[in-house]
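Missing here: one protein chain of the complex. Every other protein chain is in place.
This part shows subunit A:
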Amino acid sequence: MHELLRSYGRTLTGVFITLTAFWMLIMILLPQAFMIEHSLWWIDRDDQLGMRIDRAYSDMGLLEFDLGQADTPEGKADIQERIDGLKADIAAMEAEETAPPKHYGFDNYTKMSALHFEIFLKSIGYSLAVTILALIVCYPIAFTIAKLSTPNKAALLMLGLIVPYAINELLRVYAWLMILDYQGVINSLLAWLGLVSFEDKSWVPFLEYSGSVFVALIYAYVLFMIFPIYNTVETLDRNQLEASEDLGAGVIRTHLRVVIPHAKPGIAVGCIMTFMLSVGSYSVPQIMTRGKSGDWFSQLIYRQFFESQNWNSGAAYSFSLVLVCLGFILIMMKVFKVGIRDIAK
């Protein structure tokens, strides 16, 4: 703070802080607060209400007719009383129809249907699997680039990894679709080898396996795993590896005892990013499954908002996801014994 003041002066510092505060408020705090607020109430809309109002109106017509027919003043007064009561009821019902009552509570969270809860758990499980698979795939790549190649080769490899990311994410996912489709690249290859045939539809239905979503997700988010790991491994002194080897340690022990402890913050960040991106990914499962191997939770949330128009349960669903992500971050920090400070690096 003081340093900012010293290096940029009062006005610029003020601008920086205002902008940061604005960003925090408008882009992060307000939407989240809105979500939380929406997730905490629901509207109790009574489906029978319209009918009941109609019935009350016809009852009233009858009563008004009765009123004209009544001959004793006592009877008249009696009917008038019932008409008044009915009028009050109708007014109350109409008020409820225009402004249905809002109830506050945790119902949006607790009344998630069994099916939706299963999808919720499945999405978390799948995202964990994607994260672990991505880690298994990316760690060796990151290590190889950081330590085993010459600087020139490392730059080239990095470029090779980054170039596909110049293409839109959707296009990259569609590329996988083309590869894995019924009549896609792999099946065509298999057909060419005579292993499957398009005529009798004996192709391998890759897209119906959740594995295809895994593949596309891993591919979509590899960089988020590779970069943090690469950055930390890169800072490891090469002599540490040689010292370990010189003392008789094999490749696995060197990694377990020297490289991984050093790369922990990077691994934690990579896992957190990949998990959060996977669990919240909408386009990848949407494109890859085309609705054939069940929903992901993100698709569910989308439908709550934009198809069922049920913003309240949508908000509750998406806030649950936020909570899961926060929980995941905390667990990763605990498991890898890294602090916020390490992660921020």
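Annotations for the structure displayed:
Following the convention adopted for this analysis, a residue touches a chain if its C-beta (ideal position, glycine included) is under 8 Å from a C-beta of that chain, and two chains touch if they have at least 3 such contacts; residues count from 1.
Here is the rule we use: contacts and distances are computed from a predicted model.
When the unshown chain is looked up in UniProt, the name that turns up among "Nitrogen fixation protein NifU", "ABC transporter ATP-binding protein", "Formate dehydrogenase" or "M20/M25/M40 family metallo-hydrolase" is "ABC transporter ATP-binding protein".
Check A:Asp59, A:Glu208 or A:Glu245 against the missing chain and you find that the one touching it is A:Glu245. Among A:Gly50, A:Pro101 or A:Pro261, the one in contact with the hidden chain is A:Pro261.
Residue-level contact of subunit A with the missing chain is found at 237, 239-240, 242-250, 253, 257-258, 261-262.
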